[in-house]
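Reviewing the structure listed below.
Note that one protein chain of the assembly has been removed; the remaining protein chains are unaltered in position.
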Amino acid sequence: MREKQLSDANLDSFLDRLRGMGEVYAPIRDPAGDVVLAEATPGKSIVLEYSNFPQSAKPFFLPQTQTLLGFRDGRAEDPSLPDRETFLFGVRPCDARALLALDKVFLDGDLNDPYYARLRAKTAVIALACARPMVSCFCTSVGGGPADPAGADLLAVRLEADLLLTAQTPRGEELLSSAADLFTDATPAAVKETAEQIHAAEEQIAPVQVSGSAQRLRDAYSSPLWETASQKCLGCGTCSFLCPTCHCFDMADEVRSGAGRRIRTWDCCAYPLFTLHASGHNPRPTPKERWRQRIMHKFRYAVENFDLLFCVGCGRCIRYCPVSMDLRTVLKEV
Amino acid sequence: MMTSHPIEMRLRETAEALLRDRKVNLFLGYEKAPLPFRTAPLFITAAEEVERLVWNPFCTLNLAVYLPRLFAISAGARKAKAPPPLPTVGMVVKGCDARSVAVLIQEHQAPREKLVLVGVACQGMVDRRKAERALDAHEALGAGEDMQGNVHVVAEDGTEIILPREEIITDACLECRSPTPSIHDMLLGAPVEAKDTGAARRRTSEFESKPFDGRWAHFQEALSKCIRCNACRAACPMCYCKDCLLDQTRPRWVGAGADISDVTFYHLTRAFHLAGRCTGCGACARACPMGIDTRLLMRKLSLEVEALYGYRPGEMIDATPPLSAFSMDDSQAFLTEP
Partner (left out) sequence: MGQTQTAQETRSAQAWEPKVVAFLCNWCSYAGADLAGVSRIQYPPNVRIVRVPCSGRINPAFLLRALQNGADAVLVSGCHPGDCHYIRGNLVARRKFALLKELLQYAGIEPERVQFTWVSASEGGRFAAIIAKVVEQVRELGPNRKLVKTP
């Protein structure tokens, strides 16, 4: 892996090169003051000092609303799959790592989801390492880290006045060579500074006991802790909708005057409706069963089925939960 | 401004007495949360647990949202010869919470005689988003209350920052017209006067004074971030319908996706279903993960209900809800004549 350096002054030029190849999304401050991953049209100022976006990069791979097919007069029409290249700059390593989980669900084996596959193939991820994790972060406890390269095509680390970039995939290599004139080889000092920064960031993250959780959760299935832990859950859906690895969806047909479309929309296992049968029976009738399922899915079933935790430690479920549910507490209790 | 500490002590004493004397089966309050600027709802059933109860500027959540589920009787149980006894629930209520409880009582979702309401007159609670913005580049590691009732923050680099409470209390608190709980069985702390009773009216008038053509664009812009997570509805104490219109599929009134037309339909309908019922607690706006001001429409409707029918929800538990009633001389100004 050759490390390359890109000076802050050349960042705009690099994004310009990418704009020549497709759509570029980068961290931009929105009118409300939040930093979000928005389209970086020329002239928009890129923000490099931020913790993380409220929403993960998931919508770029699994949109909230996605047309699966159209139909008219009794005939189905395949939707045109997106053709343009997309470049995501500034995705945090936790959000990039989440793609590994989504890949397991949508790309493995015979069950290839063509919609996801196309977006995945057409979207390049340039991750930006974290220098200052938040109190809600725990990526290091779930196999990730503030500069974990998993899921990214290029990993960038912010230094004083430049970015240190390393290619992680052939596509990443291509991106570097396509703008080779803008990069210099990274100096040994820069490489050392990067390593120190990453180490310092890792130290700031409080560990959460996650290893062995699959077995412990299996043993704790009937524990009374689920009742107390879930009592306050409102079933609001915020955790699933902001979670970078949550992927459950619902489908619906929208018809008007003989034509229509079939869409896929995000769903959430915390909703009572999620498992409601047409008969009226609900196998997960109370918040207890639903909360337990959520934790089991991420920390036990995923491990048993895919050998991968379906949690990247981004902390959004903790930060945005209106009633301060915290799965770190549950993992500790288990 | 006084600190909350004396109230916290009295709250614990009160809860302990209620639980110990079996006056309540369950006490609903707040406890410390892992992250700063927040508390978590606390359900306690034993007198020993009262030490977990807190009272501070972060007790923002409207606990009334839990009442419908605590008093829900399943269809099977309702048919039974001897339906299970309802619990007696003690809970701490602020002004907004009490208004919500009052509406729930009016709508038969919670029986008054099964509630023990420990009222606390509220100084205004902190909006965590406002607090986080006020810290700018800093991140709070811990936050507490100082002797003046302001918020004292310890940042990640050890810096100590004082955030004046007035500047970071929620929008709903700024517009609150009854910070002293309208219904309560006991009141902790001295009654508090409303800060600015005309705040909501001013905001809507200001909006209405702008050119008409800009209104739709404004709402579309505000709602464009909506991801249809339904958190606003889940956090609302008044949204307790088991079979919400907006979830129905036979017929499907509103599409499930984030199409702006469906998003607008959702918010317009929810606002209308809350006409005369929304108590302006702001739980919806605070629950929204995208930071949308979900009260844009509710605010206007509440003022209209008051102007047209002289009714403010949550102030009188004996009143008939305005949309279940009528008067022969109700306003007809909205009619079209040839």
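Letters are used for the chains, namely A and B, taken in the order the chains are written, and counting of residues starts over at 1 for each.
In the analysis below, a residue touches a chain if its C-beta (ideal position, glycine included) is under 8 Å from a C-beta of that chain, and two chains touch if they have at least 3 such contacts.
Keep in mind that this is a model prediction, so the values were computed, not measured.
Here one chain is not drawn; of A:4, A:92 or A:261, the residue touching it is A:261.
The omitted chain makes contact with just one of the residues B:107, B:259, B:293 or B:315: B:259. Per the touch definition above, the residue from B:13, B:157 or B:208 contacting the chain not shown is B:208. Listed by residue number, the positions of subunit B touching the unshown chain are 204, 207-208, 212-219, 245, 253-255, 259, 261-262, 264-265, 268-269, 271-272, 275, 297, 300-301, 304-305, 308-309, 322-326, 328, 330-338.
Convention: only the chains that are shown with their structure count from here on.
Between subunit A and subunit B, the centres computed from C-alpha atoms are 31 Å apart. Residue ranges on subunit B touching subunit A, taken from their complex, read 33-36, 38-41, 43, 61, 65-66, 133, 137, 139, 141, 156, 227-231, 233-235, 247, 249, 252, 255-259, 283, 286-287, 289-291. Per the touch definition, subunit A reaches subunit B in the complex via residues 32-34, 49, 51, 54-55, 64-65, 132, 134-136, 228, 231-232, 234-238, 240-242, 250, 252, 254, 263, 265-266, 268, 271, 273, 318-320, 322-326, 328-329.
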